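Sending over a structure as structure tokens; questions will come in a sec.
Every protein chain of the complex appears in place save one, which is left out.
Chain IDs A and B follow the sequence of writing; residue 1 opens each chain.
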Amino acid sequence: MAEPTAGTSLTRAAEGLIAIVLVLLLAFIPLVASTYLIRILTGIFLFVALASAWNLIGGYAGYADFGPTAFLGIGAYTTGILMTQAHMPFPLALAAGGLCAMGAAAGIGAVLLRLRGHYFAIASLGFMLVMEQVAANLEITGGGSGMNLPVARGFTPFYYWMLTLALAAIGTGALVPRLRAGYALGAIRGNQEAAQVVGVRPLPYKVLAYVGSALFFALAGGVYAYWFTFIDPPTVFDPDFGIQAIVMVLFGGAGTVLGPAGGAIVLKSLDILLTNTSGLLHNVFFGGLICVLVLFAPRGLVELLRAGRRHLPDRRRLQRSGAG
Amino acid sequence: MGIGTQIVLQDAVNGLLLGGVYAAVAVGFSLVWGVLNVVNLAHGALVMLGAYATYWFAASGHLDPLATLPVVGYALFLFGYGLQRFVINRVIGTSFLVTFLLTFGLQLLITNLALAWWTADVRSVTTAYSGWALTVGAVVVPAVRLVGAGAAVLMAAALAAIMRWTQFGMAVQATALDREAARLMGIPVARIYARTFALAAATAGMAGGLISLSFPIFPAMGTGYTLVAFVVCVLGGLGSVAGAVVGGFLLGLAQTFASAWVGPNYNNIVAFSALILMLVVRPAGLFGRAGHFRG
Partner (left out) sequence: MKGNHRALVSVLGTIGLLVGLAGIRPSAAADVLAIGAPLAATGADAREGALSKQGYDLWADTVNAKGGIPVGGKHYQVRILYYDDQSKPQISAELTDKLISQDHVDFLLGPYGSPTTFADAPIAERYRIPMVEANGAARKIFAQGYRYTFGVLSPADEYAVSMLKAALTFHPRPQTVAFLAADDLFSLEVASAARDWAQHHGLEVVYFQKYPVGTTDLSAPLTSIKALQPDLLIGSGHLQESLLIMKEAQTLNLNTHFFGFTVGPTTPDFAKALGPAADGVFASSQWTPDVKYQGPVFGSAQDYAKAFEQKYGFVPDYHAAESTAAGVALQLAIEKAGSVDPQKVRDALATLDVMTFYGPIHFTPQGINTAKPMVTVQIQHGHVVTVWPPDVASARAIYPEPVWSARR
């Protein structure tokens, strides 16, 4: 913990100012940038939101959820169904999608979050695969043929939707450590049995984190569905969303506030660059990157930059404080 | 014998034979998980490599797939040894997320290198006996699949025998029970880990060879088998070879009957609902030893 220095309040104010200027800048960009740039920035904001959301369950609670995309899909389809069948306006349908996902997360979370480590990971992935097939087998979703949402007027509004989501997710991540729930989650992540001994009931807090993550995934899914107009089960239940979010959080630093966002920005930008230059080897690079990251910087980029290059993570330290 | 009964019997046979494939794939996965506590997401990729190796032997050398099985197994043994010793070993004992991600990255690498090198062509190994089948009454038992299922059981039995009756096996069991204690007793833990992983890779490779006889092969085929291995291990219980075999057969039967009665589009729903159910009701699986599985 850094000792408070004389200039703390000044630095805090400076940081706040930088944040506001940055947000204003981002809000201004669509007026001057090309549609391609708007599109890729929207994609980046999507992953900033997803990574920051996953950080709630994976970083703060220490539960590696491998199927968060289940909720992205739930949000996407709920929004889509309500817009096409009930002719709801988009914001309402989006909110409904979020609520639906929260309910589902509370329900399945109460069951799954009793598991630990590998078991929770595979069970959460299994839940996602089940939801994907459910969507493929229902009539109301259009089944395997997919579903068409109404065509939106233009692409720019989605930039702002995603930006708002990204900021909200980061904000939630900043808020949680200051709340009682944040302390409880930290205790649970460190040593769940010990936390129980001091009177923290783990399950409600874990479910809270899980539901929070699910909410943002669902909202992102709803925006995504309206943005791309056509959705089908493999697209919105694509494990890639979850995997990329996890790697971004790892890269940026799990359990930090800005780490996941930073990780998302850097990795998504790299991803776009790679896609454009080398199609076939794009995944090879990504796989190699993951391996290198895990082997040499498992605590993330933030940690690495903070500590300096000579201080590579100590395996034993990770063992004591790692998740699982 | 009515048509209905015939279909049920045939489905049962199909399910068991499919389960044999699943068991062959899952046995090595269970071993690595139980001993090294590593969930190897690249396991399916190793199966794929074994399938392709078998294919290349058959296509260019006209060598019979069953004959080249031991060679493929040995090749994967060496590959697995190197992989564990020089890469995976570096993250043993760290958080499980780290090992999970590392094996995921490896899977991505291996699968896409295979794609770049061998292209996305779908291939198949066809031999003179590919179409042979035993006809028992009205039920058809494909010969190749029967051999595959039999080989799976043999592999599992051999593995169990190694674990129980060789010195290496005892060292492995000791290491699995308590790594530090084993180290104190003079067991070369890193080498044990490497050889265990290599053994698992060998079984994966041979499973791949058997798969190439009955199914089309392509670079992305691995992920499906990794998931299957996962479900089988949860169903059958960790750290138990018998569990992997029984779990494999059970899953094969469940999926085949679900496919016949509800439709093929429910295979994941069946598999993962079974998995979640098992985790909630009996987390140790059918044959596993109960441990700290609950949260």
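What we mean here is this: a residue touches a chain if its C-beta (ideal position, glycine included) is under 8 Å from a C-beta of that chain, and two chains touch if they have at least 3 such contacts.
On a predicted model such as this, the values are computed, not experimentally measured, just so you know.
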{"item": "Sole contact to the chain not displayed, among A:A136, A:M162, A:V176 or A:A220", "value": "A:A136"}
{"item": "Contact residue for the chain not shown (choose from A:L37, A:L179 or A:V197)", "value": "A:L37"}
{"item": "Hidden-chain contact residue, picked from the options A:G98, A:G173 or A:G262", "value": "A:G262"}
{"item": "Interface with the unshown chain - residue positions in chain A", "value": "2, 11, 18, 34-37, 39-40, 43, 133, 136, 143-146, 148, 151, 155, 228-230, 232, 234-235, 238, 258-259, 262, 265-266, 269, 272-273, 275-276, 279-280, 282-283, 301-302, 305-307"}
{"item": "Footprint left on chain B by the chain that the document does not show", "value": "3, 6-7, 10-11, 14, 18, 112, 115, 119-124, 126, 130-131, 133, 135, 140, 142-145, 214-216, 218, 220-221, 224, 255-257, 259-260, 263-265, 267-268"}
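Assume only the chains that are shown with their structure count from here on.
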{"item": "Between chain A and chain B, centroid-to-centroid distance (C-alpha), Å", "value": "32"}
{"item": "Touching residues (chain side chain B, partner chain A) in the complex", "value": "33, 39, 87, 90-91, 93-98, 100-102, 104-113, 115-116, 227, 230-231, 234, 263, 265-269, 271-273, 275-276, 279-280, 283, 292-295"}
{"item": "Chain B partner contacts - residues on chain A that touch it in the complex", "value": "58, 64, 111-123, 125-127, 129-130, 132-134, 136-137, 144, 192, 202, 206, 243, 246-247, 250, 280-281, 283-284, 286-291, 293-295, 298, 315, 318-319, 322-324"}
